[in-house]
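Here the complex is missing a single protein chain, while all its other protein chains stay put.
Moving on to chain A:
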Amino acid sequence: MADNTNDRIPTVVADGVDIVYRVNGTGAGRGSATAALNRIMRRKQTEKAAGVRRVHAVRDVSFVAYKGEAIGLIGTNGSGKSTLLKAVAGLLPVENGRIFTHGQPSLLGVNAALMNDLTGERNVHLGGLAMGMSREQVRDRYQEIVDFSGINEKGDFITLPMRTYSSGMAARLRFSIAAAKDHDVLLIDEALATGDRSFQKRSEERIRELRKHAGTVFLVSHNNKSIRDTCDRVLWLERGELLMDGPTEDVLKEYEAFTGDKSAKPKPKPKPKAAAKVPVPS
């Protein structure tokens, strides 16, 4: 079985991955003072008695991703897609199993490093440095980032504080900063839904370009069209379990039947928050 994979280079290997969230203060008393005291006093007791609830977000997921693949992650809300992505990025611990990666996978996103009180210009520098680019790289790419974002199309907005931007403008600048770096393994969490139609087209182009440089691209999206446009393989997660893993068309057909989405029309939020994160009795 391993023989037919010898010619392809794996970049991400997930081996029986379980991810469990522990949430404090959900037991009896709902975070009241007595419940908190109880928790502290009986530290050595089982998690359940201590009011810690376990949420089993991803169950026994295994897959191998290869260099040059673009993989879509689909599933209804709360099915564990973003959680799995964070674990691949090494930002969440796994309960069981292991995730092996080639190089450092990076989540596409710099929102948290940016500051609304600073100008767009300074945020480009800060965001670039936060992603691990050198000062020279940031300086070289600066114009490219600003042009791509299109922030200056309607005037000199890049020298204004980011709090003065419209939400669309801010989202475009964030995407432009995040997409400025080349990554070994790139993880994208629904970043394509930002901005107007022309910016979305530019973003999709940029993703394809990144894919050429990057080894592997993972894309989480509820937009089946953007999955079709960018991915050649799809993983379908439901309630934390890997339901299907295969070529985009095959998986999406089943998925659309499952969500009752008869036409191939993209539908941003296919399902209400179903009880996908079912807590496991511990």
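The criterion applied here is as follows: contacts are C-beta pairs under 8 Å (C-beta built on N, C-alpha and C of every residue); 3 or more make two chains touch, one makes a residue touch a chain; residues count from 1.
By definition in this document, contacts and distances are computed from a predicted model.
Visitor: When one chain of this assembly is omitted, its UniProt record names it as which of these: "Transport permease protein", "Xanthine dehydrogenase family protein, medium subunit", "Glycosyltransferase 2-like domain-containing protein" or "Sensory box/GGDEF family protein"?
Guide: UniProt protein name of the non-displayed chain: "Transport permease protein".
Visitor: Can you list where chain A touches the absent chain?
Guide: 1-2, 5, 9-16, 21-22, 62-64, 86-93, 97-102, 104-107, 109-113, 115, 117-118, 122, 125-126, 129-132, 134-135, 161, 236, 238-239, 243-247, 250, 254, 257-258, 271-272, 274-275, 278-279
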